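For this depiction, one protein chain was excluded, whereas all remaining protein chains were kept in their positions.
Chain nomenclature is as follows: A and B, assigned in order of appearance, with residue numbering initiated at 1 for each chain independently.
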Amino acid sequence: MTVTVNDIDALRARFVRLDTPAVSDALDSLGIPGVLAGIQARVPGLITAGPAYTVQYRPFERLGGTFHGAGNYIDDVPPGNVVLIDNEGSTTCTNWGGLLTVMAGLQGIVGTVIHGSARDLAEVRHLNYPLFSRAVTMVSAKNRAKVTGLQVPLEIEGVRVAPGDWVMADDNGALAIPAASVIEVLERAEAIDRTESDIRDAIKGGMPLVDARKQFGYSEPWKPRNA
Amino acid sequence: MTVTVNDIDALRARFVRLDTPAVSDALDSLGIPGVLAGIQARVPGLITAGPAYTVQYRPFERLGGTFHGAGNYIDDVPPGNVVLIDNEGSTTCTNWGGLLTVMAGLQGIVGTVIHGSARDLAEVRHLNYPLFSRAVTMVSAKNRAKVTGLQVPLEIEGVRVAPGDWVMADDNGALAIPAASVIEVLERAEAIDRTESDIRDAIKGGMPLVDARKQFGYSEPWKPRNA
Partner (left out) sequence: MTVTVNDIDALRARFVRLDTPAVSDALDSLGIPGVLAGIQARVPGLITAGPAYTVQYRPFERLGGTFHGAGNYIDDVPPGNVVLIDNEGSTTCTNWGGLLTVMAGLQGIVGTVIHGSARDLAEVRHLNYPLFSRAVTMVSAKNRAKVTGLQVPLEIEGVRVAPGDWVMADDNGALAIPAASVIEVLERAEAIDRTESDIRDAIKGGMPLVDARKQFGYSEPWKPRNA
């Protein structure tokens, strides 16, 4: 399946009407592990979803006094993608900051998810950019970590993410969706969202939660119901 | 002592005029351990206090492909109570979300404190509901943890909390107050609050802090002073 930019935009529009809990429940219903544990929103209230452009960093021993480039991959990230960075969960140096955020905005990159740390939080918030990371510090990656792979498969907290797999993140955290399952997961998540909405309406109308859950099929909320 | 709902409302009104630091100092003055360590506010600026309705979760091995109910206890929680959930501090699955928050609001439940995780943070913030938890993730408890006890004694970070003990939480964290000591702790906390107010006024008037503390009895701030 070749997915065009238009397809990506249409899929993303559907994902961001949902939230990560609905998508996580859809993954659960299919037995697919997806949670990128420990990664938190750095600009509260934002949501992102899109194919992952993967970036692998690894620590390196200092090689003399010279600086080594970092982040030069950014010009190559396609619009509509989410940058997914694996720096082994580092809390001691950063893999994202203000300049990369400006570039990301200019290129139509829709978010960044880091198994590691970020800096320049004030600028990122000012630009209202969807940034998610394990931690925050102000220390540069220069002479501390370098890019060892672009568009390679990553493994984050036990979850494998290949380039083009989807990544989604919001205030509840971040998760990955295998490319081959994106449509099925999305459709199940939409059904789960409808089920939850129906239950919400019912309990607001006075129905006990236990009854509402039974009536609207909460035990298998991804299943289509008759109207 | 039988405490009525009116009593609870009157006590809560007095507690929420204070804060957890004053109540913690009152507990300290009586030698009562109470801090529920590591639990943080998820909607900044809110405060809650009330008798605990206790819920115990424990992890379970997956039992086939079926979903197991969770959260059906909510219809039974009395108004004015705080739901206190012990899931052994889990950061890997959640024990609270949007639907339970809607139910809680409808039933007059005044807050939720979780030794574990919550999800649906955007909805919880929108509803301005006092939610406190160890962590946030988006993963359902379905097939991961189940309710193993309702209104049973819990032990959270070394502090025992029985049903009906009071729980209080604000931006500084969460603590528990044994039911038998609620009035005494409250009265001491109110005296501590008055002492701190007097010191605050004095230092704003130019008195050195060391003198203000001496004058207003900061070493035993829970003691009534002559006007």
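As a convention for this text, a contact is a pair of C-beta atoms (placed from the backbone, for glycine too) under 8 Å apart; a residue touches a chain by one contact, two chains touch by 3 or more.
Please read all numbers here as calculations on a predicted model, not as lab measurements.
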Residue in contact with the excluded chain [from A:Ile74, A:Val113, A:Leu131 or A:Ile156]: A:Ile74
Residue ranges of chain B at the interface with the undisplayed chain: 19-21, 23-25, 28, 35, 37-38, 40, 45, 170-173, 175, 196, 199-200, 203-204, 208-210, 213, 218-220
Positions on chain A contacted by the hidden chain, ascending: 66-67, 69, 71-72, 74-75, 91-92, 94, 97-100, 102-103, 106, 119-122, 136-140, 142-143
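As a working rule, only the chains that are shown with their structure count from here on.
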Separation of mean Cα positions, chain B and chain A [Å, integer]: 32
